[in-house]
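Encoded as structure tokens, here's the structure I'll be asking about.
Note that this complex is displayed minus one protein chain, with the remaining chains in position.
Presenting subunit A:
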Amino acid sequence: MSDTATFLETLKARSQARGAEPTWMAARRQAGAARFDALGFPTRRDEEWKYTDVRAIAQGNFALADDADFSPAKAATLTLPLDAHRLTFVDGIFASALSDLEGLPQGVQLAPLSRALADNHEAVGGPLGRLTGVEFSPFSALNMAFVEEGAVIRIAPGTVVEKPLILQFLSRAQEQAVMAHPRVLIEAGSRSEATVIEHFCGEREARNFTNVASEVILERGAILSHYKLQEAPQGDFHIASIHVEQARDSRYTSYNLNLGGALVRNDLISDLNGQGAETHFYGLFFGQDRQHVDNHTKVNHNAPLTFSNENYKGILDDRAVGVFNGRVYVKKDSQKIEGFQSNQNLLLSDRAQINAKPELEIYADDVKCSHGTTTGQLDAEAIYALRTRGIDEATARGLLTLAFAGEVLEEVALDAIAERVELAVAGKLPERFNLAGLVETASALHD
């Protein structure tokens, strides 16, 4: 049986077991299945997947989870220490006991997709799949075919949400690997302000497959900070897309922080459709062992007077492979736009690899755009200066690696996340220069 057929078999069995659905949902699911069947998994012959081989996913054997059992004590060790409203999913299934929906303020909807569908399926049917359709990629088609759970977030116009809204996705270590295809819908009403965090983490030995698609709509003047903290277990496969549609004067900020996963692919796309819309992409990825982390970003300046700024940093050790493909597109006659992009990569080992490809595509003449990518090693003069203070070379290298990550982390507005990532980077450095203790001291100092 072909790889594609295995997934379609699983899908068929699931469809037979599932109850009645809205007609539109069944139709989209079918379209997803048909599209996936036609395309199959991408191969490296596809330009979009040139550096990323997904055979490990295609040839995997993934069941669908049927419960959301997870020890609350264990979950507590993974959960971000933030006062927040929280939805938790275990292997894709909503875990009510690990969620916190108490005291949601007026004007804020935060609900599992299944519940939102049950309550008012038409309201979900509008946005679901509008930005990330089945054509986007074989994985978006697969997501549409399988989707049952996820999150719906709606912020009413003018609402300012104080606490972050967290979507926590836990991956379990079990004999049978599983897959999850969550869909996240975020609608930020005009002049609303909110912070949403997608947090992926789990049990160390897990080796599951997550295929998540997020669709984000910012209405006029909306402000959204969108964090993605990907700390998936080192054996997990993680495919994700975030599509953002921005109306006039809206401001979107993405923090895409990737530390985990065996094979990771992120697609982040922002459509700046109204004048005055701005988007900021901050990214940090750290790969070691044989981790593979692929980041594709795209900013579409579809309207004049739009602004984008992107800063992605990659750190690769051992035999890890990183991909950065960042594209800035300026539509015909979208004048007076500004688009800046920077990608810097640090290779800590001779066998680590980065494939960096910045792309500019401009069809207007009055624009200010720049892009640049650098790949290098650590600054020899700084290593020397640290060694003259008694710090051994390995620790000096560790400190400078943390520093490299710090340039993105200092943009992270939520201290709890910046510190968590800093600690993770410090702890991920090879044992001999593990700086975790140091970072803890420094954060304690802060208080």
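Annotations for the structure displayed:
Here is the rule we go by: contacts are C-beta pairs under 8 Å (C-beta built on N, C-alpha and C of every residue); 3 or more make two chains touch, one makes a residue touch a chain; residues count from 1.
We adopt the following convention: contacts and distances are computed from a predicted model.
Look at the chain that isn't drawn here: its UniProt entry, checked against "Sarcosine oxidase subunit alpha", "(2Fe-2S)-binding protein", "YCII-related domain-containing protein" or "Fe-S cluster assembly ATPase SufC", names it "Fe-S cluster assembly ATPase SufC".
The chain omitted from view is touched by exactly one of A:Ala58, A:Ala123, A:Ala173 or A:Ile391, namely A:Ile391. Within the whole complex, the absent chain has one touching residue among A:Leu131, A:Leu257, A:Leu402 or A:Ala418, and that is A:Leu402.
Considering the complete assembly, subunit A touches the hidden chain via residues 379, 381-382, 384-393, 395, 399-400, 402-407, 435, 438-439, 441-442, 444-446.
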